[in-house]
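Not every chain is included here, but those present sit where they belong.
For clarity, chains are labelled A and B in written order, and residue numbers in each chain start from 1.
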């Protein structure tokens, strides 16, 4: 039972580079797959960083330019874990070179970039996927199954928010290694593309397409020192973003993201209310799912807190025993496993680039509405 | 220490009539006050209902027309607990007759009605108050004190929602005794005036005025049988209502109310995020307050769940001993106590009619925005 190799070339040696590397390293021990990922090379601009990262994670080699990765014949898949402003160029070049392409989210900095990326991978007919990892939280995957099974009936409401508090201090810089997410040129947008994009990806997956939105954004700290230039510069990202949405299925929704919600580190919460049942989940206790079933006997109806650690819960038979929780990093392992299974089955793992483009249409509409003060239609 | 009498004339013998009667009956045992409420008379259109209610609650007499209450010399305060479409006429007549006036919320069916009510009580210089009872949940009152003490610092976010699920079935009628809240003619609006009004009242109290809103409303069940006419008629209220708001202090907010959130009976939740601290509360566990203090030592920062049952918590020294919770009805008792103390001190209990008018300006703007599809300024 010799496995085939899936030779990975990773771009980026930051936080997401770590989560992806870990996923590729671990997936083979926990999932029976036809392909074994091989950490072939990592590329990042600083050669020393590339080398250190490669040694730490067991990459066979490293490069100081992502273009060298794409040129290499011994690499099957280019995995993009570098800042947002690099996604489009790398993905397009990789696709044109016939590589499979994985990209961190959001796909591009805006839908225009993303459309080019979709066109490139589809023209090249290469497998492609975007790392909207929260789809692979077992509780979230179970929620999707319940919705698809029709357990909720007609949907009335969807609500999601993603709350953080790490940029409240005006001393946090913008730009540079750890804080490029505050630099609009690099990130494309602020919390809209960073945090709301996660909320939207799940929402579209759960509840279908969004027709229109009305939005508000805010930048609470107007100027920050730029970590690269060293100068105090205007902050051009959105610190907070909220919108109301009408889904195509007639349901009404609220969305919000911010980095100014004191007390919340990475609190992504979602809830969906249907005629027969409701589901809620949050990232701070990701191993639990809240479920209310109106079909339960009247006196005994209540929100159930389901500890998603049983063998019959999505992905969980690959892990430990009931009661023992997994964490954040496992979502990436699951997604890596699904990508590989997609290669075997011919059923691509989602979200593909095309799927992820839909999220960008929503974020574009959100930002447009925040500017226009009007409801904006979402492209489709 | 003979107490003075406060002779109460109650209009309405429904749910709110019960909560008010209970408040007047109990307040004297738990609070030391200069005035003892006396349940002088209750008025409701059906004489038998009035009589039954009077006997049950210990009213000395009853009437089948509120006008008779106003004519009576032995009544000091007219307390309006009848449906929304009656508030304005009764309040204005009562004020003109020189009675003190208490009204259930919302004040009028819209700000135009409410302005007339304000004008009437201010012209007559009579004490007046609106029963936005949730201000008197001890946890909510404590939150207000913390905000006023500057504990939170600059405010970035406010979010509130009020979720119910009792009208999901299309078999629920509109109009009539138990369901007049679904009849736009009687109620003025749907959840906007019913549930959002509570959220807005607290929000204005906590966080100052709202400058502008963008809103969406929805009516999920388009037709319902009218309980009075017996005919199937178009539903004209809003089943759900959501809006984004910009407060005058620069903070960004989301609000939502619905009667279609399966699994939630009366889940009013609120959260306010400031630079230094955050506060959250919900009505389903009203005796708890959630508080996060960034000033806590780093490793030990966490949301505190404060069991608001100690003698030094607002209103609680009047009740039992630490650990023993009070419930919903107590908020009315507290408000009755505060009204009476306001008579003694000359500092009127809030919200006065004028205070409550501000909530109507917001709900009017919400409904206007839902119609116009634009941001609407809130009058002030």
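By our rule, a residue touches a chain if its C-beta (ideal position, glycine included) is under 8 Å from a C-beta of that chain, and two chains touch if they have at least 3 such contacts.
Since the model is a prediction, treat every value here as computed from it, not as a measurement.
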Given the 2 placed subunits, let me have the overall number of copies in this structure's complex.
4
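By our rule, only the chains that are shown with their structure count from here on.
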Whole-Å separation of chain centres (CA-atom averages), chain A against chain B
42
Can you list the chain A residues touching chain B in their complex?
152, 156-157, 159, 161, 163, 165, 168, 214-216, 218, 220, 240, 242-244, 246, 250, 252, 254, 256, 258, 260-264, 273-278, 292, 294, 301, 303, 373-375
